[in-house]
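Here the complex is missing one protein chain, while the rest keep their positions.
To keep things simple, chains are lettered A, B and C as they appear, and every chain counts its residues starting from 1.
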């Protein structure tokens, strides 16, 4: 598993962001935010990303399924400070797309997440509509 | 993110396994086991893998930190049927190692997980001891 | 909040039981099973209780809503040992009923839970059917 590229660790690379407060439930027996809890934080941030674009799995008449998730943990994360998740669209295919996320706490990147999402209808995988595609393509990373 | 290789989807590739019952809490609003809940199932299976080897993060005097997790979701998973997690050691480095996991339900592979774990002591990353290394190297995948 | 009566802490008071393995996610920063995690363990045990009776919220065409939950924590609970949840029906009303539960670990009662569940259909609260009522009334506590 490759470590994230340097641009992934910089907040300015991402056009969107959302603040996710941490919870006591996120702590594990090591006293820090658990790695699975961080996956749940990224999940909620993804819903806000799409909601801010005006699109939601709940409103599309189809289902958005997570096909894969790649998480890299960079630094320990703490409670009760909030986490800011910076977000960008990666590649947008015919029926699936990738989201790039980076979580920050106290100005430091603590974790990154790449998620592949597939859109499905009762008929099987469903092509992404032109409007959603255009909205996502306006949220590509700002690199270099 | 590459899709898992064919051997990753076969139970016979893995020398170890553990049964993890699902919980109502694992369900999300789509009515299936949520992708983050599956990450929690893999996490508990990892603890059992090491406990069955006779080693535990709780007993080592150090900390075992998760450095990265790569999850692929193959099929929908349901409650209340249990999940069987098949497990093998991947590469074992100086201070870190990889675990390969595959979750099955009803005889079908529903998800795979690759986890990189780093061992730390107060002094920083800590070399893996000879005994733990030997125990893990006896649990490599059975391919071909 | 009244402490549980003595019969609530004895396994033999309950006609039904189910084993719920603990998870690493159940631990909190104190290193024991978190009180909210115990509520999730009781929740999954409730689903098994009704499934074992042949009834499930998923099959009833209605919804079973939790109206109240009263939890008493008696002793610390640990991972990775499983928890055994002993269960009985309390009072069965017209549209709602109470479940009595007690969680044991290593032969000791670690927590009790009283849950009031309400049955609803699109029309509002729905009377409990005769068959489900009879099945539940066969699961009353064995006291004295």
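Basically, a residue touches a chain if its C-beta (ideal position, glycine included) is under 8 Å from a C-beta of that chain, and two chains touch if they have at least 3 such contacts.
Source: prediction; values computed, not measured.
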(Q) If I consider the whole complex, including the chain that's not displayed, which of B:25, B:44 or B:115 touches that chain? (A) B:25
Q. Which one touches the absent chain: C:72, C:95 or C:125?
A. C:72
(Q) Need a quick check: the contact residues on subunit C for the chain that isn't drawn. (A) 1, 3, 29-30, 35-36, 39-40, 43, 58, 63, 65-73, 98, 114, 116
Q) Which subunit B residues would touch the chain omitted from the figure, given the whole complex? A) 24-25, 27-31, 34, 36
Q. Mind pulling the subunit A residues that touch the left-out chain?
A. 20-21, 23-25, 40-41, 43-44, 47-48, 51, 79-80
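Convention: only the chains that are shown with their structure count from here on.
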Q: Could you give the separation in Å between the centres of subunit A and subunit B, each centre being the mean of its C-alpha atoms?
A: 23
Q: Give me the residues of subunit B that touch two or more other chains.
A: 40, 43
